[in-house]
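Apart from one protein chain that is not included, each protein chain of the complex appears where it belongs.
The first chain written gets the first letter, and so on, giving A, B and C; residue counts start at 1 in each chain.
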Amino acid sequence: MSNLIKSQGPLLALTGLVVIFSVFSESFASMANFAAVLEAAAIPAIVAIGLTYVLMQASIDLSVEGVASLANIILSITVANSVTTTDIGLWAIPLVLCAGLLVGATSAAVSIYVRMPSLIVTLGMWLTTVGMAALLFPDRLPQLLETRITQLAIDKQFGLSWIVYLTLALILVALWVEKYTRFGRMSRAIGENEPVLIMSGIKVNRHKIAAFALAGGCYALAGILLGARIGVGNTQSGVGLLFPAIAACVLGGTLLSGGQGGIRQSMIGVLILVSLRNGLIQIGVDPLLQSALEGAVIIIAVAGSTWHLRRKVRVIK
Amino acid sequence: AQDDTSKKLYLGVGNTSADYWTQMIWGATQVMESVGGTVAVIGNDFDPQKSLQNIGAITAPGCEGCIFTWFPDSPAFTKTFVEKIGDAGGFITTLWNRAEEIHPWDTAPDAWIANISFDGVDAGYQNGMELCKAMNGEGAIVVLQGVLDNAPAKQRTMGLEKAIAECPGMTILDKQVGSWQQAPAQDIMRTWLTKYGDKIKGVVGQNDAMALGALAALREAGLAGKVFVTGTDGSSDVVKQIESGEILSTMSGLNEYQGAVAAALAYGVRVGDIKVADLTEAQRDFFMQQILITKANATEFLARKPDPAEYSYEAIKADIWAKSAGQIPAGVN
Amino acid sequence: MTTAFSLEGITKRFGEVTALDNVSLTLNEGEVLGLIGQNGSGKSTIMKVMAGLHRPDTGIIRVGGKVVQLRSPLEAAQAGIGLVHQEQSLITSLTVAENLFLDKPATSTRLGVYRWAKLRDRAKHQLEKVELDIDPFTSVSELSFGQRQMVELAKVLSLEELVHGHLVILFDEPTAVLNPPEIQSLFSQIRRIKHRSSVVFVSHRMDEILDISDRVYVMSDGRNVADRDKENVNVDELYELMVGKQRVNREDRKPRNAQIGAEPALTLKNVTVPGEIEGISLTLAPGEILGLIGVQGSGAETILRTVFGLSDRWSGEIDYFGMPLNVDSPPQAVDKGIGYLPAERKTEGMIRNTTVSENVAITYGWQHGHGAGLISRARERGLIHNWVTKLGIKTPSIGQRIDTLSGGNQQKVVLSKWLFGKTLKVLMLDHPTRGLDPGARSDLFGVIRELADQGLAILLVGDTLDEVLTLSDAIIVMKDGRVSARIEGVQATPPSEEELVKAMV
Partner (left out) sequence: MTKDTILMFLRRNGALVVLAIILTAVSTAAPGILRWRAINSLLQDNAPLLIMIVGATLPILLGCLDLSIAAMASLAAVMAAMLSPALGSASAYVVVAGAAMIGGLQGWMIGRLQVPSFVISLGALGIFKGIGMYLTAADMVGIAPGISVYETLGSRSFGISNAFILVLIVAWLFTLMLKLSNLGRNIYAFGANEIAVYISGVRRDMVRAFAFAASSGCAALGGVMMISQTMFASATVANSLLLPALVGVVVGGTAISGGVGGVLSSLIGGLIAILIRVGVTISGLPPESQDVAFGITILIAVALTTDRAKIGLVK
């Protein structure tokens, strides 16, 4: 039992939240609401998957919102839409994903070869991609007329949209990558002790570029799915994705200092955050106080779920 | 600084990629182009700090006689902006936001020509009454609010409360902050549906993006068209949904006209066609007309095409306040 | 005898420091070459050049007679050269198996995907070589220090399967963290692989060098000063070759006449740290050097850490000059006049990325300042220079980054910070000579005795029995977290090593 507490702190925190909300609100623990939580968690989860590898390597990527918005705009002007005449059909999806990969790889390459911290490089990339989205934006909001994309959000199987299933599939793949591929294993190692890997002749830079590129791909996918969900191309569509995603990773135990955590932990973090938002609405907290409660719960959840890890000789940055 | 400063309008906007902004910019551009001038559009991403930096950058090298039309993203900053432009010897018309306590005639009065807004209380009220009518005066509604400390969000809430006072059978079940955005609004709506189920008869989206978010969640639940949704902004997406019956109503301002009037006032004062001293308070702080769009007029609204000729400087100057909805009353900002 | 590997005229500079100055070295097939020298004499640098980690500024490298360029550790590995680092270099969050084949991806992955079953078999095989009976999929973080060193060895030995030709295996102070049985196991491994490899072995312990090496290569100041066959040297000569004639008088070896205070400085009563030590009681008086010995995990180090306020949970009673010592963290301990030199120099001892002087002044610099928390760098500088000279710290300047110093010199810098203040009453030393060369060690012994003579109470966990026997006035032998013997009057009537070992195991 005490072992369970030790290894599963964040999971227990999530369980605790669910129990509390279920007690205080009748509707929280309903099937329909769980579906609502999953729907709300899907896109943040995809972003968090991308971020997790980057964070595990002890880098950080702030370009999330820009890349997702840019992806959303590229998608909406290249598929059938109400404004432009281009229509490359579903080819738009690989196109957009490639754009995301490219942005990510560029960030990593600049950070590595110009030797600049990833925080600032990706911050610059954030501004740049936001600007590029604005540049590509046509005069009016393009509505997505490609139903094969918009159906992803609308079509429901067992009460859940394809977006949720797609996310679940992606989580499985990401878990597999984390456990079974050299890239996955090396990502954590890079975060823990990069100099040793370099001395062992491991091509660390490749793994870093791969992590950022994958992350970029994930944000682009998030941009596509946002497009499916909101049905229009909007330069602001990615706004608000970044901080919750980082917070979710950290909540789950994927720390910014690298070498720790993983996909499973980050996903638990996403669920904690989304359940919290949902639960606060369910129990009817004053909207003015919501952010204060959210803040307090984040601190308490992390403090509680890592209490057993407290050591005098522990670095906490 | 060699060019004629009267010919270049600095137009500070939220961003350049939404219907409202493109229409407003279009109106201002027509006016300036008709006098052989240009518009420099400055995007501030709804960030007052960025606005401050941008105004600082423009006025820093010297800006005697420059003209501005600016959207102060937060009313807290309006005073700083107009005073700054006053100090630099420029002229400014503001859009939407000013603090309750300050007016063009009492704060940097020579520089701050006018403040032009849309009546958020009226928008909230008319949408509310439309909802009341659709629900036959009975039923519970939920409200998706904008960013809480934005003036329009508060005005629209006040208007809705006014409508509820007149329509006591309508009650507010819940209010949440959707931050003007579609995706968060959709998540909130979904949560509401699980919490309140079919108790919800109507949804007030304080802008169109949030109305669309709510609609998306309703569609998932198979309730689109059954639960009434209102928006505000008059964006073409929403108007199309009104046509198809999935959204009840939205309020559209005369967006092009607002841009044109703001530009014309700034330019007119600058070149001396208009004397600030001659203007009344009602001419310096006023609402622009707006129209409620419902199924009845949606098609017509979509078909309308503004005629550039009507937006030339001369045409606007001929009767600048033709489409004013009157002075902004105290206590609404 | 054929030459397996040679360096010819290698020079390597780091900025103003010349780490290697025209060094030549040949290594014959099947030979173990002992490499010795003072701290900072260039031993690690030479090994790193051989392992492809540093590119020499001038000079050539030959493997099996052919001139080669070793541009990376990978290229060195392909040429059959492997290095066991001075500082451990395992990734603790990965499994043992992954660490073993970290630098040989082809062994364990195909198209970037792990083949766990294959990896396990191969890892098992490597671990058997070093007689380490653990599951290959254990995470390294769960291993003891000694076990990790064995994994490092296994990692290098996997070259046996990977390379067909002759191997060159380099060991940089592998025994510093091993206990005697582990050292014996290491030596038998070295003897086993001699048939197809040459070995370079660095150690500061002369007896080990003479035990395992066929030939001894002595370095001083980046130069080779002697190259002798084992048959033709003895410990004293090697010692003299390393440190120079003038310093050979080994004053520190003479028994000390300690002035031990009557009232204890430190009294432990029944101190227990769950899972580490149990019911420890001991006393330590001013002027006394109390040595703690025991095999690894016997709990000696835990005692020091508990007194210093580093144990997370403990019970019992600690008195300090007759008053209860209420210390819950190092700052409180330091306030009371207690100092602690940790064994883990890299993570706990030195403040990396800062200079020598900042490291020395961190704890007590303010005591030499202007008061009110303002420091005086000018005054500090003079005092730091004193210690640098006194301890013979080899550094171009006190403004040098500590990371660029050799391991032994780093250790001396870390020790100096405790000697820098005016209020120290108890000093606890955890493996203070780890990585020090014999000369430096004897310097340090001198300093420790001098401190004790000045009335400091010293608690020492030693690297070797010999060290503890030389320094201590009394010895406490630890076994499984308990005190198994206390021996007084060590200086007057030294106990035999056998006696001690018996109490330890």
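Everything below uses one rule, namely that a contact is a pair of C-beta atoms (placed from the backbone, for glycine too) under 8 Å apart; a residue touches a chain by one contact, two chains touch by 3 or more.
It should be emphasised that the depicted structure is a prediction, and the values quoted were computed from it without experimental measurement.
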Displayed partners of the chain not shown (whole complex): A, B, C
Per the touch definition above, residue among C:241, C:333, C:419 or C:448 touching the missing chain: C:333
Hidden-chain contact residue, picked from the options C:54, C:122, C:417 or C:434: C:417
Option from A:33, A:52, A:78 or A:128 whose C-beta touches the chain left out: A:128
Missing-chain contacts mapped onto subunit B: 1, 13, 16, 40-43, 47-50, 52-54, 56-62, 74-77, 79-80, 84, 87, 99-101, 147-149, 153-154
Subunit A, residues in touch with the chain not shown (by the definition above): 57-60, 110-112, 114-121, 123-128, 130-132, 134-135, 137, 194-195, 243, 246-247, 250-251, 255-258, 286, 288-299, 302-303, 306, 309-317
Subunit C, residues in touch with the chain not shown (by the definition above): 308, 310, 329-331, 333-335, 339-340, 342, 347-354, 358, 361-363, 365-366, 369, 373-375, 403, 417
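We adopt the following convention: only the chains that are shown with their structure count from here on.
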Most centrally placed chain, judged by C-alpha centres: A
Pair of chains whose C-beta contact count is the highest in the structure: A-B
Longest centre-to-centre distance from subunit A, chain (CA-based): C
Where subunit A and subunit B are represented by their mean Cα positions, the distance between them in whole Å: 33
Residues of subunit C touching at least two other chains: none
Subunit B-facing residues of subunit A, complex: 25, 27, 30, 32-33, 35-36, 39-40, 43, 134, 137, 139-141, 143, 153-154, 156, 161, 226, 229-232, 234-237, 239-240, 277-278, 281-282, 284, 287-288, 290
Partner subunit C, residues of subunit A touching it in the complex: 180-183, 185, 188-189, 192-193, 196-197, 199-202, 259-260, 310-313
Residue ranges of subunit C in contact with subunit A within the complex: 53, 72-74, 77, 85, 89-94, 98, 102-103, 105, 109, 112-114, 116, 309-312, 329, 348
